[in-house]
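A single protein chain has been removed from this complex, and every other one stays in its place.
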Amino acid sequence: MTDLAAVKAALRTQAVETPSWAYGNSGTRFKVFAQEGVPRTPQEKLEDAAKVNEFTGVAPTVALHIPWDRVDDFGALGKFAEDHGLKLGAINSNTFQDDDYRLGSVCHPDAAVRRKALDHLLECVDIMDATGSADLKLWFADGTNYPGQDDLSARQDRLGEALAAVYERLGDGQRMLLEYKFFEPAFYATDVPDWGTAYAHCLKLGPKAQVVVDTGHHAPGTNIEFIVATLLREGKLGAFDFNSRFYADDDLMVGAADPFQLFRIMYEVIRGGGFTADVAFMLDQCHNIEAKIPAIIRSVMNVQEATAKALLVDREALAAAQGAGDVLEANAVVMDAYNTDVRPLLRELREEQGLAPDPISAYRGSGWQERIVAERVGGQQAGWGA
Amino acid sequence: MTDLAAVKAALRTQAVETPSWAYGNSGTRFKVFAQEGVPRTPQEKLEDAAKVNEFTGVAPTVALHIPWDRVDDFGALGKFAEDHGLKLGAINSNTFQDDDYRLGSVCHPDAAVRRKALDHLLECVDIMDATGSADLKLWFADGTNYPGQDDLSARQDRLGEALAAVYERLGDGQRMLLEYKFFEPAFYATDVPDWGTAYAHCLKLGPKAQVVVDTGHHAPGTNIEFIVATLLREGKLGAFDFNSRFYADDDLMVGAADPFQLFRIMYEVIRGGGFTADVAFMLDQCHNIEAKIPAIIRSVMNVQEATAKALLVDREALAAAQGAGDVLEANAVVMDAYNTDVRPLLRELREEQGLAPDPISAYRGSGWQERIVAERVGGQQAGWGA
Amino acid sequence: MTDLAAVKAALRTQAVETPSWAYGNSGTRFKVFAQEGVPRTPQEKLEDAAKVNEFTGVAPTVALHIPWDRVDDFGALGKFAEDHGLKLGAINSNTFQDDDYRLGSVCHPDAAVRRKALDHLLECVDIMDATGSADLKLWFADGTNYPGQDDLSARQDRLGEALAAVYERLGDGQRMLLEYKFFEPAFYATDVPDWGTAYAHCLKLGPKAQVVVDTGHHAPGTNIEFIVATLLREGKLGAFDFNSRFYADDDLMVGAADPFQLFRIMYEVIRGGGFTADVAFMLDQCHNIEAKIPAIIRSVMNVQEATAKALLVDREALAAAQGAGDVLEANAVVMDAYNTDVRPLLRELREEQGLAPDPISAYRGSGWQERIVAERVGGQQAGWGA
Partner (left out) sequence: MTDLAAVKAALRTQAVETPSWAYGNSGTRFKVFAQEGVPRTPQEKLEDAAKVNEFTGVAPTVALHIPWDRVDDFGALGKFAEDHGLKLGAINSNTFQDDDYRLGSVCHPDAAVRRKALDHLLECVDIMDATGSADLKLWFADGTNYPGQDDLSARQDRLGEALAAVYERLGDGQRMLLEYKFFEPAFYATDVPDWGTAYAHCLKLGPKAQVVVDTGHHAPGTNIEFIVATLLREGKLGAFDFNSRFYADDDLMVGAADPFQLFRIMYEVIRGGGFTADVAFMLDQCHNIEAKIPAIIRSVMNVQEATAKALLVDREALAAAQGAGDVLEANAVVMDAYNTDVRPLLRELREEQGLAPDPISAYRGSGWQERIVAERVGGQQAGWGA
């Protein structure tokens, strides 16, 4: 029997970090469809993030992306966040949008370009010092498009060198989260294409280096929860970048494409002790055609619902069925939890916390969307290029 | 025994259409790396295309993309092309870059948006009348990102309606080429996701409607040459959009990722009578990080080499082995042709045609690249957005 | 608002056909793990199927596979079925287990082998006459393992010829259901690899020929519900072979790998009128390691649950959101139905029908499993090879 009070208690501790860039415009290589009311500044992104936290109660931190969120005074930005009930979260580096990075950043054949990229990474640690962020999230667009274009192994050497330099720079309580990605924007070989590569680098670096699992960054058919279980077992799971995909790195709302997979992932997180440990749960999504703030609220709720279901798994009954080799019963225990409608439980929880039971309609009724559409006129809307 | 003279004769008839947009800048959603010397106008694209034709001898036509190549006087543009030894080729429509197309174009739920998209398609036929182009190439970015977003079947109805209206407008000697694509930019359901959907529409439309096979637009593992053979057998193969992919729609140089696949495709084209029939061989690629003109020359050469190898297949020996059920021998006949180095044959052919044997080094020695880098300064470089 | 009474009424009409071979042993190329109590005869398979129907109330027919279920007197077998509350369902042909079929059956280069295969198919229609089965289900293992092994297009000609001969033989009220499969056992080119190929053949044959969608037979990432919607729109969806897959044709219990996908498929079935029309809902699975009868009961329940959720979609609200272009709301309407726990509704329905509310525990308590384990000793257990 599952203890509902314990489930609720666990859900009360949950925190999902939202990414500043999800509040801005995004799109595909074919077109970015701008939306009305989109933030023009990091501060406006934080205002929107504050609404997500206000209505869900579980989104208290916001990830920044440098240079998209660069400000003169990060201390002031942190204060601004606090004034809005938020904290600044992970610092995300960007080594893919400078013209110098056509052939890579820290893996580039030219040492001068590598140095430039490294300096950016070190600057990000400086920013962490200023914001009090604990996590540096590193995703490298580095790779090659054609066989022979560059030496695969030499690129790993260069990557290792840069990572070591950044690792060295990390202060106490700071860690480096290394993301892997199957492909895109590199189309032949990506320099950190899979968890094994990220893991091997992190292992050499030391305990402050951990792996980020972005749910959209795998080959077709990959069993992501297996990777989660393995990284937790090895003490190397640092964070999630949540989103969902039907095909590639589609960056749809987490839980939108395969909610059962999200549930299985959350089950392994809980099973492996990752829920109470230092694993960061972040969103990394693009709301290309749907309204951004409610899409982020929905995404946070999807993570909550998957977590609630995973917490509901009757682990005693499961262990018994597994031990007895009863395939159907073991699967049934898991499916029982998944098939449960946890929305009433979550509504109840929200009400206990003084929140509206339905965050989406509460947001819709709040007038915020109308206000930002009316007020955020003129200026340069935030997006990937700015 | 293969008749080398016949192989050469066939190769002399080959024509590969290059796309105007491949001469401009392109990139991924993460970054477009601009290159020096890139054309600013349709005329400058044609100048570059003329160089590709000059050095390969087999790229006499250029596909246009509307509105990227819109000019006031298409007759004059055709004359400009002729003055450069070229003809204008297929007209490619664009129903994905207007803000109105966020939820689709001809499949959009709003009739006004559909009408706008249809008007654009009809304008493209007007342009065909002006340019003398025979082919209207239709690729629709239409689709949905989330289950439920729109009604899949209603969208097919709307699509069918638009296609019928365009079909009706086609003049004598004009045809409509319908492209399919597995995914992107739509991430849940694409409205023309596979050859079957394109085929079903073309079948209803009539003989002037045929299917385009873009080699990058398939699910992982799809046997493309089977589709080619099937469409040829049904009289419904209209054209190729050549490029190559390791993962998704990577748009690398044709033949760069899987040259053996390209050979197998060309073999089925020849086997099915597509080489001498009205199948258009077009490139559709993005040269994001490599120099554009030599990349296009290399791509044209890759198609030539695959064609030469496919022509070398000893079809008599193959039929004998197939008839005898000799799996290894039948495969060996095909591999013998593939393993042949056809570059000497093609060098010879070029010399017989008064061309330099090595188009790449001839281009590099021509001074054209230096000239355009020097001269094409200022202005707005061509790209997907312009 | 959804009308619960209408939902229940629809669920009362549902019928899922179970396959005789799922009651026998099965496995992979590595090993078949035999289970105790497995049937030795077609009659014993029907006895097991009767239990599935007894406890679920929605599995009244059983598909036969020839020659695995060949008996001397099919009339008597039909009578045996009726005595057990069942009817005989689709007749499934087998043209892949004779030594002559090493290089194919109806597509084989040798006319004598093709004739043999065709004779088998015609015999299957004879059996339909005897059993009163309406459906002939055709799956061909035909294909090639190596490029060049055989002529892809000639094989299509041979296939078309055989299908035409069988079609000609069909009586009133009989139809031919053509299945497609992405790969396996052929590993280079499968002769009916996708819905487009099956559709093109069925279109030429006529109204009695329709396509079977086996949910495990697609390329990675394929949007199956799109195919379902398209085939329904064209009047060419004949049947489903339900099962589930994580990777390839894994033949796991339907709904086990991606229950959300199953729900989406059932939604398109209902949306497209397939639920009330003549679409046959069949299971085609392998219970390699789990207990067979309860696995089949669970599978039938999974189809029921997905159907119930699909029926719960508030189509009025959905149409309104779609018409308004409200991506999030339209998606939310669909997700609301999916997130509903329909198990109470189904328990209620069963009790209204005089059934136990939980079919699995009712079966477990029935003593049937113990009885067959005790009684079915000796003899040759049924499996794919027998």
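By letter and in written order, the chains are A, B and C; residue numbering begins at 1 in each of them.
Definition applied: a contact is a pair of C-beta atoms (placed from the backbone, for glycine too) under 8 Å apart; a residue touches a chain by one contact, two chains touch by 3 or more.
This structure is a prediction, so every number in the text was calculated from the model and none was measured.
Touch, as defined at the top, links the missing chain to these shown chains in the whole complex: A, B, C.
The chain not shown here is touched by just one of C:D3, C:D83, C:E184 or C:E352, and that residue is C:E184.
Shown as candidates are A:A239, A:V334 or A:I372; the residue that touches the absent chain is A:V334. Taking the complete complex into account, A:P220 is the one of A:G132, A:P220 or A:G383 that touches the chain left out. Remark: the omitted chain is touched by one listed residue; of B:K31, B:K236 or B:R298 this is B:R298.
Contact residues of chain A toward the unshown chain are 103, 109-110, 145-153, 156, 182-183, 188-190, 193-197, 199-200, 203, 218-223, 225-227, 229-230, 232-234, 260, 264, 268, 271-272, 313, 318-319, 321-323, 325, 327-328, 330-335. In the full complex, chain B contacts the hidden chain through residues 220-221, 223, 246-247, 256, 258-260, 289-291, 294-295, 298, 305, 327-328, 331-332, 338-341, 343, 360.
In the full complex, chain C makes contact with the omitted chain through residues 26-31, 33-34, 96-97, 99, 101-103, 141, 145-147, 182-185, 187-188, 220, 245-248, 250, 252-253, 256-257, 288-290, 384.
Assume only the chains that are shown with their structure count from here on.
Contacts between chains leave no pair untouched here, as each chain touches all the others. The distance from the centre of chain A to the centre of chain B, with each centre set as the mean of the Cα atoms, comes to 38 Å. Each of residues 103, 145-147, 182-183, 188, 220 in chain B touches at least two other chains.
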